[in-house]
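For this view, one protein chain was removed and the others were kept in their places.
Going in written order, the chains are labelled A, B and C, and every chain counts its residues from 1.
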């Protein structure tokens, strides 16, 4: 049985495990004050070519989103996000639980644009409604699509002009940046947003996301929030060592490239077998439309999520590749489909 | 430089790292639905001799406390705790941030008793004040003391009689259970409380605490809370593998015994050098009173926390041993003190 | 200048003021323990023909909604409501501020039905999303429509079958119950819901809503919540006296009948002048579509809200009648429109 369910079914890249072993006996200060965390942060600063950001390593994506957003907003301020946004659909109301409304925008692509945000602003005009204050996007999105540089620039400018915080959820940022269609760097991401996070969990780490806060107004007292939300690991070294490793010798991007290459192989293979797709994704999530009969057969050897029922006969499934997916696995899967 | 600052300065026990390596390439379901987590939970159920508990593996102590308490209480209900309680002093208002008041009881020993709790109940009589509903204790306490079985039984009975939830923070439960003065087992802890957690971070794990919920009324929908608070790790296997290892061949208790033995060696050594102690602790936290002059000298080769200024000349420091502390280190420290 | 802006532009019905004067010098217990509050509650119990409900008088609608909902739900539970719902659009995120997500259903009529709710339930299947638990409706709705008895019965049954709390916001319940199209009584409202509130502010009171909790599971400790949310008035008599007066000699329904009659006069007059309406409302809120040119002229002598721009030439405005609106005012307005 092989799982195409997600990109976090395996452990960590072996280099990460080796780094854990190598550093294990050395005493380090707790709570992210260890040498590895400092080193990881420095490496990220070099990568994004910005010395003046604050970087915090946090255990997971929901944790990062709720800690960041609840720190950035006052209680009457709200988020704007796609209706497919992870914070709206798959975080069990974590943001609302910290007191903030999420105003959603309907989208088929997983992406939102300034025109849609303007409409939200238009009908939030006074103290009888929440004050929209933060624009949340995911990149790559929850449906595998990515923003173009032009789209990000337009959102960035719009946010600046409207005094909105521009926040990017990068749980799968690696997949976006390593995708063939990507026309920007991680440094561009930093330039264009107020804050974003660099996902580790879905790109070879055991756990961990690196939150980058560029906007000075959002920096103060952030460690209080990490601690208050239960996200300040006593052995912060665990996060430090992982990001230190991921950002040594380009490992982070190599893993994502491999992941995307495997997805491309799968996508092209499906296309050549004449399958259609629910969504036009460019990264490691693929949504082919397959007959329910074939889906049942596939279940013998593969696990995956049924994404959406198309009609009585067909459904879209989600196939996700990871840094550990092998070419032989893809080929075997495609050949089974071709029988 | 050797650190006596805490019991989480080193990495993980080598057996844990080996288990991570051994399991690394195997695909597992996410979010705690992996085989290791299930196995760890079964091992714990055997240990506490209770099949009917719910067990959840969570990344850290503050995370566990805030997730559990905010799930157990309705918004108008409050905690009762010692004024030294970790939730009151060292969690950055995490509990209040979920909406709940902590009513504190002054204590010199880190422990609280039914008589003190009764007083709290007496002056919370109607809807103009919060409703005290949960009694929080730590064991071992934040100052290294432990409850006796009789004390726990009295608290347990009092809570039952007064419809209070009895919750035990076991960040250092291993140290308590492995201490020479301990007259109960982990199964007793389960019998006497409504919920408690078994600390991993401070006893050889990279991270992780195992929350045990015995009271049926507190069980429902708990995974919603873990997810909502950002505590549901995608690679839950990381926690599962660690507790699986800790509860194989008694490793968990062996590590704590070693830790306590090292503390005893240190404590006896200090006594024989005629040092007094701020608090009469029996576990791996020791609070000797030392002249400021000597403290300054010690700082050359050792790091530790200054706990409390006694007078102009003396201070109490905190020395903490860990599962990795070596006898030679203790002896060297004592000999330096003896110069 | 006459205002058709809302139904709370004037003070209180003179009988209420007289009752305040008559009772003024008498000492009463505070916090709703006064004789008038008790009397008002008894009158409401008779009216709804149910002795076993808990009734609480609260200062306003948002206050009532947030206090009730935050008491009824656990932190991971969410509301389902129309996208036009007051709690979603005009309460500044009050519900989210207490930690709960509102899942909205798109509607043109201001009303929702079981089929729509079922869809919501379908895509909230596990702990990665909030748990839908409370269905919120307004009656009359925010756009002046009312539910039929059949619609309420279907919702009630659906909620019961799906273990959902059925909550009715009755800010304008009087208008609904006194409307020509209404085929149920306030006793029916009580029978069909778990909790609902009887609006006073928008039907002749200075302030005040009467929350009726029928479901026993929702009753406990509610006064703690009223106090905690700042809603427990020291001089609770102010609320008691008003509801006592409103429910003496049928005043409450007389006021609403008058209000609806004035709305009918206005509606029929507009129809006879060939105006169309944005929404087919039956109560005291009317949404005629009028040319912008005429709107500008009307502004000289009348104030009202522009509700929605229809196209470049036309807009829908909102006209609201109140218990104090006079027939001569309506006629004068219609004649000005007819020039």
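Basically, a residue touches a chain if its C-beta (ideal position, glycine included) is under 8 Å from a C-beta of that chain, and two chains touch if they have at least 3 such contacts.
Fair warning: this is a prediction, and the values are worked out from it, not measured in the lab.
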Of A:76, A:90 or A:332, the residue touching the omitted chain is A:76
Pick from C:229, C:282 or C:318: which residue touches the chain that isn't shown?
C:229
Of C:237, C:282 or C:318, which one is in contact with the hidden chain?
C:237
Please output the residues of subunit A touching the missing chain, sorted low to high.
31, 70-71, 74-76, 98-99, 127-128, 130-131, 221, 223-228, 232
What residue numbers in subunit C mark contact with the hidden partner chain?
2-3, 5-6, 8-12, 14, 17, 20-21, 23-30, 59-67, 91-94, 97, 201-202, 206-207, 224, 227-235, 237-238, 324
Could you list which residues of subunit B touch the chain missing from the display?
75-76, 78, 89-93, 96-102, 127-130
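Rule of thumb we're sticking to: only the chains that are shown with their structure count from here on.
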Interface composition of copies subunit A and subunit B: same or different, split at half
same
Shared-contact residues (touching 2 or more other chains) in subunit B
224, 227-228, 232
